[in-house]
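So that we are looking at the same thing, I have put the structure below in structure tokens.
Chains shown are a subset, placed as in the full complex.
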Amino acid sequence: MKTSRLEAFSDGVLAIIITIMVLELRVPQGPTLHDLLGAATGLLTYLLSFVYVGIYWNNHHHMFQLVARVTGGILWSNLGLLFCLSLLPFTTAWMDEQAFATTPVVTYGVNLLLCAIAYFILQTTIEHNQGRDGALATALGRDLKAKTSPWIYLLGILGALLVPWLGIAIYTIVALMWLVPDRRVERYIAAHNVADD
Amino acid sequence: MKTSRLEAFSDGVLAIIITIMVLELRVPQGPTLHDLLGAATGLLTYLLSFVYVGIYWNNHHHMFQLVARVTGGILWSNLGLLFCLSLLPFTTAWMDEQAFATTPVVTYGVNLLLCAIAYFILQTTIEHNQGRDGALATALGRDLKAKTSPWIYLLGILGALLVPWLGIAIYTIVALMWLVPDRRVERYIAAHNVADD
């Protein structure tokens, strides 16, 4: 199977995940500004999850620019990543509806951690397929950001156990860290003349 | 990243936004024509939002015909636009459920204004990337419609503060203004022989 198929399917799933979260937002029950403000935290958590799915979509595509063919292992680790990401609307809604109680905020962090682990498994599966000096491994290099993120999620989960808002703050910091553009794959493509499909 | 990727993802998100609004429509609770008429305003606001998303989809594609490659800035300002548009089902449902009370109608106008600003940022980011005499800036020229729209939205928001229906009327006028086909990009493509991908 060529990667275009798998990328189109992943794009579809990610586009749905990023959009249906708005269906989970509870429309305010009254007509006043005060009612709208009651939905404000819901909007902010939606924004946070939106940014996370956007980051994964972005990284996913950069990564697959360096993949030539899909194996069974890549296919199923990709579905594993999509499954973890598809839980975000669920954990986001719970966190919002329970007004940022400890357990939901911890659960949201665990969900983010699961996504990071699933992404790491997908990346490792691809690197394993390409061999030690494969395109992806070479392009990513030491891959500090990916290697530190899970630990910061863990820190966020621990922080949330103390004060839920501390957890949210730490999850937001990881998102901001990933918003900074990452040029490694682009640089590798420019240097090695990888054909864009 | 090539634009085809980003366009396909944006298409997916826009297709979902335009369609899920119908899920927010409350199915009438009784079997009579009177019950259906109670849902009529919901249908009309759905139509208005449908037209707006259709306009953005249309303009989005025209614009991206003149974009060759996607940068990090373009990618994130595009996600910013999608986020603003994805709030339309939420503000549409609120406006409808609260029977066009002042605050929800104002909020809907603010949402439209945010979409226009996000679109403007995306457009400016692209023009900035292409340089002063870039394809997009040349094609769009003075771009009167885009420059006046935000001010008409502001007028609509002010109007809604007086009489909600005045706001709705003004938002509808902006939509109609954009329904008139815009041939600038097509003319530029015809004149400059830009390859269609």
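By written order: A and B. Residues from 1 in each chain.
The criterion applied here is as follows: contacts are C-beta pairs under 8 Å (C-beta built on N, C-alpha and C of every residue); 3 or more make two chains touch, one makes a residue touch a chain.
Keep in mind that what you see is a predicted model, and the values were worked out from it rather than measured.
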Subunit number of the complete homomer, 2 shown here: 4
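The working rule: only the chains that are shown with their structure count from here on.
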Rotational angle, Cα trace of chain A fitted to chain B, multiple of 5°: 90
For chain A paired with chain B, centre-to-centre distance based on mean C-alpha positions, whole Å: 26
Complex contacts: residues of chain A adjacent to chain B: 7-8, 11-12, 14-16, 18-20, 22-23, 25, 27-28, 30-33, 35-36, 43, 47, 50-51, 54, 57-58, 61-62, 65, 179, 181, 196
Chain B residues touching chain A - in the complex, by the definition given at the top: 1-2, 5, 8-9, 12-13, 16-17, 20, 23-24, 71-73, 75-76, 79, 82-83, 86-87, 89-90, 93-94, 97-99, 101-104, 107
